[in-house]
Structure formats: structure tokens, C-alpha cells
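Every protein chain of the complex appears in place save one, which is left out.
So, chain A:
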């Protein structure tokens, strides 16, 4: 169960912080160039945060009581490969979804 106080603080603070990130240069900082190291780090935020967020649940899924699950591992491998080769997020997710639901039927 999600604690409601936590929830509303997250809605308010995450909403405001996200807005300020979007507003930053457009609204206040104008045409000041960003330092190169910062531009570089920002480029990798999404690929660093998103997979790390779900990696533990992939290796030690709560649904299986924390023991590694071949179906989930295979699903992740298929999703990764499909995404890398197609460069298409929807194709990758669809390939992963199909693997996750069909593989258990195939290996019974």
C-alpha cells in the first residue's frame, strides 16, 4: 500500500522539480552554454537510471520469491536484442511481451 503523505509529497516535489528542469535554460539561463562534462553526463542519464532501476527485479523477481527465473531472463535478453537491432522501443517491448507470455506455454 502506498502511503498517501509520501504520495502527495512525491507528486508535488517531482512535478515541481521536473518543471524547473524543463524551464531552466528556456526560462532563466538563456543561451549560456553548459560545460562539456555536464552535457556528456546528461546524455547518459536515461540509459543509466532505467535499466538499473529494474535490474534487481529481473535477477531476483519478487514473483518467484527471489530466485532467478529462466523465462524472465530470456525475456530481458530478447527485449534487449530486439531494441538494439530495431532501434524501436515499441518493437522491443512487444518482442519482450510476446516472449514473456509465450515461452512458458512452449516449455510447458
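Criterion: a contact is a pair of C-beta atoms (placed from the backbone, for glycine too) under 8 Å apart; a residue touches a chain by one contact, two chains touch by 3 or more; residues count from 1.
Definition applied: contacts and distances are computed from a predicted model.
Asker: Out of "Methylmalonyl-CoA carboxyltransferase 1.3S subunit", "DNA-binding response regulator, LytR/AlgR family", "Methylcobalamin:coenzyme M methyltransferase" or "Branched-chain amino acid ABC transporter permease", which one is the UniProt protein name for the chain not included here?
Answerer: "Branched-chain amino acid ABC transporter permease"
Asker: Over the whole complex, note the residues of chain A touching the chain we left out.
Answerer: 1-3, 6-7, 9-15, 17-19, 21-27, 29-31, 34, 37, 39-59, 61-63, 72, 75-76, 79-84, 86-90, 92-93, 95-97, 100-101
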